[in-house]
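A single protein chain has been omitted; all remaining protein chains appear in their positions.
Take a look at chain A:
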Amino acid sequence: MSPLQIKKGSSKHSAYDLRDPNAELIETHTLAVIVDNESGVLARVIGLFSARGYNIDSLTVAEVDHLGHRSRITVVTSGTPQVITQIKAQLERMVIVHEVHDLTVEGPSVQRELALFKVKGRGDARIEALRLAEIFRANVVDSTLESFVFEMTGTPEKVDAFAELMRPLGLIEVARTGVAALARGA
């Protein structure tokens, strides 16, 4: 049998979708999904993403309305415009989902992430780390003679930039919460 002439990256959504990978435009969107705060809800939402091959770049979830029994899931996802539209439609039709907001298209929004960085080092590297932390408004939340834990809040880009700077200075561990986001204005 002759070799299969199947393009790489095809057949993502249908066995017959032999898409031209060059024609694709991958967009990143931040979705806010308001759901019932019930057991299994997060598994349901994540299951949708994995079952249909959608990407999750970041995910945060917490109860935001105790009386109303609601949680807010903030998910950063990426895909072609058609896939993003599908993701929203698939989320919206779930019984436990009350609202889906695409913060990327619904107007300006603020996005923040909390991160903790453990930096190990002595001497100049240690002093440099402390100096950079000040510039980035990162707080020292734990300190030993040879390590710091910095706490920082910011956009994902700011967190990335700080991590990049800390790496040569002895960064050994990072913990990030993922993005929380709200639309600007009221």
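Here is the rule we use: a residue touches a chain if its C-beta (ideal position, glycine included) is under 8 Å from a C-beta of that chain, and two chains touch if they have at least 3 such contacts; residues count from 1.
Simple rule for what comes next: contacts and distances are computed from a predicted model.
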Chain not displayed: protein name in its UniProt record ("ABC transporter permease", "dihydrouracil dehydrogenase (NAD(+))", "XdhC family protein" or "Acetolactate synthase"): "Acetolactate synthase"
Residue among A:55, A:86, A:104 or A:177 that touches the chain left out of view: A:86
Positions on chain A contacted by the hidden chain, ascending: 1-6, 11, 13-18, 39-40, 43-44, 47-48, 51, 82, 85-86, 89-90, 92-93, 95-96, 98
